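One protein chain omitted, others in place.
Chains here go by letter, A, B and C, matching the order in which they are written, and residues are numbered from 1 within each.
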Amino acid sequence: MRAAVLRGPGDVAIDERPVPRPGPAEVVVRVRSVGVCGSDTHYYEHGRIGRFVVESPLVLGHEAAGEVTDLGPGVTRLTVGQRVSIEPGVPDLTCEQCLAGRYNLCPGMRFFATPPFDGALAEYVVVHEAFAHPVPENVSDDAAALLEPLSVGIWACRKARITAGDRVLVTGAGPIGLVCVQAALAFGATEVVVSDINPARLALAKELGATEAVDVRETRVSDLPRPPQVLLECSGHAPAIAEAIRALDRAGRAVLVGMGSDEVALPLPVVQERELELAGVFRYANTWPTAIALVASGRIDLDRLVTGTYRLDQTEEALTAARRDPQSVKAVVRPQT
Amino acid sequence: MRAAVLRGPGDVAIDERPVPRPGPAEVVVRVRSVGVCGSDTHYYEHGRIGRFVVESPLVLGHEAAGEVTDLGPGVTRLTVGQRVSIEPGVPDLTCEQCLAGRYNLCPGMRFFATPPFDGALAEYVVVHEAFAHPVPENVSDDAAALLEPLSVGIWACRKARITAGDRVLVTGAGPIGLVCVQAALAFGATEVVVSDINPARLALAKELGATEAVDVRETRVSDLPRPPQVLLECSGHAPAIAEAIRALDRAGRAVLVGMGSDEVALPLPVVQERELELAGVFRYANTWPTAIALVASGRIDLDRLVTGTYRLDQTEEALTAARRDPQSVKAVVRPQT
Amino acid sequence: MRAAVLRGPGDVAIDERPVPRPGPAEVVVRVRSVGVCGSDTHYYEHGRIGRFVVESPLVLGHEAAGEVTDLGPGVTRLTVGQRVSIEPGVPDLTCEQCLAGRYNLCPGMRFFATPPFDGALAEYVVVHEAFAHPVPENVSDDAAALLEPLSVGIWACRKARITAGDRVLVTGAGPIGLVCVQAALAFGATEVVVSDINPARLALAKELGATEAVDVRETRVSDLPRPPQVLLECSGHAPAIAEAIRALDRAGRAVLVGMGSDEVALPLPVVQERELELAGVFRYANTWPTAIALVASGRIDLDRLVTGTYRLDQTEEALTAARRDPQSVKAVVRPQT
Partner (left out) sequence: MRAAVLRGPGDVAIDERPVPRPGPAEVVVRVRSVGVCGSDTHYYEHGRIGRFVVESPLVLGHEAAGEVTDLGPGVTRLTVGQRVSIEPGVPDLTCEQCLAGRYNLCPGMRFFATPPFDGALAEYVVVHEAFAHPVPENVSDDAAALLEPLSVGIWACRKARITAGDRVLVTGAGPIGLVCVQAALAFGATEVVVSDINPARLALAKELGATEAVDVRETRVSDLPRPPQVLLECSGHAPAIAEAIRALDRAGRAVLVGMGSDEVALPLPVVQERELELAGVFRYANTWPTAIALVASGRIDLDRLVTGTYRLDQTEEALTAARRDPQSVKAVVRPQT
């Protein structure tokens, strides 16, 4: 089979590799759609993310969906031919974090496209059956792949305990900001203000249901008429974080999604006087059933985020789309093409 | 002014009473719309509800909205002319329950139309400014009145911790069941099954967004293809409660809204083996801001529940509408007419 | 090796069986102490508990501790010679409940001494390394075995959200009631009232820290001077449950631990007017680290519960001790003797 392999910064090649064989409780998935994530682009450009360094050729891609083509021994939940969305991290299942339901914090996590584990930009991948989630007919292949970034948004909303009638501020209208906007609405938020400096993305945010789009080059989020109760911080931009925290209402909750600098100066007296809660998030846990229900019920539209589709041999183009085109939101690679 | 006064079981008269004067922090509201609740009808028919006995003439009605016409000393939040929805219970504010935010459990609660406190079926009422909630233009007078039953639904959803993607069963499609259906959807539920024996109400439930309507004369709720995670019990019917609890998924949550018999036999081993949680609810606390946001944003349609409007001198007709007509859902009295 | 095998109601024999071999990630434990539980006695007397029927010879015992004697392939957390307390249920780890951290609700649970799975009344048992918890020196073998019933108490306290300063009522002062008393104190409760009809057990409860012991033949728990905020129901006795629920304060929480009849009549209006929460519990999840910390720090004394020790060939005596002697609390079998 063919796979898009990162050999070093700025160097992706299409390699031939053997089709993987499923182990116990594993299935083989013929990959139909893979979303390109900012982390893929970051590995492509820099060859590393923090302490994760690409030291040997690595298959990128962790937002993936496809069709089950083979079953390993003991598989009971899936059948050949089923369409599935892949949850790209398989934890060790028995550590303290896993047993407590926080498997995203498992120190033994094996996560797609994170060195040394290969990702999904290939014709076939293998995954544990418990992490290959069947999707109904009315969820497209692309949408099934994008359940992964949606999971980030769902997880952020859960951590923020967003509920009906909440006022939410989403800082940053990139792909993650946009799924956060949609997720916040699906959790019942009735005011969702989104801020960015990219007019195309702000316009898309409004189209997706944001009740207000703020260009932060013109307006400060701390000048909103009614202070938001929840912040979903998706910019990772240090000054934006501090400013957004200052915008929060008393007893507000901030969830820090966007990744950025190693240290961020926060206005501690504001956090204290208003009793704000700040929570870091890392990936997600137990989000796929929710993500599938939200997309299948029509509450969230992921296909609308796709601004470009690519063949497997166009992977480099897909990886650089967002950089080249400010209108680009989500590039999708179709590995069977 | 005129007021509809219950003098004894089955005996409502229109009395002349003085327009009430506002005390400190109170406002006078010219009442524009009053929803008729099952409890009003119960007082009308039986002269009592449990330990609450109508011993002297009582003005009924606790679902009310209107316009501020007078301000007591020290009022700062409202102005004359503002349209408000009335939260009909004023607690003592300083007991243990109030200070903990559970003011609905305040032993000193003064609640509209609960002996010995008069209700809102009158041309004017007085209420503490903190419990007269301004409503925006796009919320009708009737909808503003019906924020009260909606609050019951919101409170039930909060107690049930309904969130995005939940599967919810609502047993009973009366007015409270119907606001629970709408509230569950607004809280993000993607499956909302409603059960009843009244086809008209089941049809309305579907129109309001229920994903499935079950006539329990034909189908048992414990035969649903996927067990619900949440039960909002609005029937108050003992066998239905036990049956619905048996329908719940592991780790399910049941909120007991409907009132009924003094004792209900529950299947304890089911509650234990599945670790179900059961919660009783009593009225609501801190729900109006949410209710207003949900109706003003168009997520919940309360006007659709109104199946009859009445003049003040037709109060008895309004009180008996539901009994006479199975198509009737919510009767509304317009005290200025 | 020898094992105490239940062949039918009232019929336990000491059989010779091969020492079990550990599979991947499993260890062999030389069993040092096994507590006798009411469920063991129930199987012994009736040959079944509800839908669980002893159809072939079954080794009883699920409260066990011992010493690791052999390691299966891939074991990384334990070494030969370590003293461990056994968590007697191993779930499938990948179902929806397991991944959510509620592994006690796993439909694929394999639980010791629950047909068809053998228990620990044997010289050796095998267990997954993640469920064999190392214990420090200052925790005795008996105490290490009794971490299992303590886990029931800890789980009940967690479900009840017991915290510092709470007033707690524990109904029933059998072994589970007594660990609930101790656990409630360890969670910070400052009033722990225990009720029973057995004076010896009430006296022991006081010795273990209960602030008040009520003989329900003389005093009703609903007559307590200050209503408890939490009920840990350990009697399983239907009238006692209803009475204890009536005793609760507004916003009280009741956890139903004791098992009893199939249906229990509950005072629904009380549950509603006071907004009580009722929760069923089934075993426990993620309790061992807490249990070990509480015993090792001296906050909970499990050795005090042991009222009799038995050799393996005295298993029947151990199983019937509680029935024969009202002073008996916890019988312990030492399988190496």
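Quick note on the criterion: a contact is a pair of C-beta atoms (placed from the backbone, for glycine too) under 8 Å apart; a residue touches a chain by one contact, two chains touch by 3 or more.
Nothing here was measured: the structure is a model prediction, and the numbers come from that model.
Residue C:A186 is the one among C:V34, C:L146 or C:A186 that touches the chain not shown. The chain not shown here is touched by just one of C:T79, C:T163 or C:T337, and that residue is C:T163.
When the whole complex is considered, the residue among A:V31, A:A189 or A:L276 that touches the unshown chain is A:L276.
Among A:T79, A:S261 or A:T337, the one in contact with the hidden chain is A:S261. Listed here are the chain C residues that touch the chain not shown: 154, 157-158, 163-165, 183, 186-188, 190-191, 289-291, 293-294, 296-297, 299. On the side of chain B, the interface with the absent chain consists of residues 25, 93-96, 98-103, 128-130, 285-286, 289, using the contact rule stated above. The chain not displayed touches chain A at residues 50, 97, 100, 102, 104-105, 159, 241-242, 250-251, 256, 259-282.
Throughout what follows, only the chains that are shown with their structure count from here on.
With each centre defined as the average position of its C-alpha atoms, the distance from chain A to chain C rounds to 42 Å. Here the spacing of chain A and chain B, counted between their Cα centres, is 40 Å. Of all residues in chain B, none touches two or more other chains.
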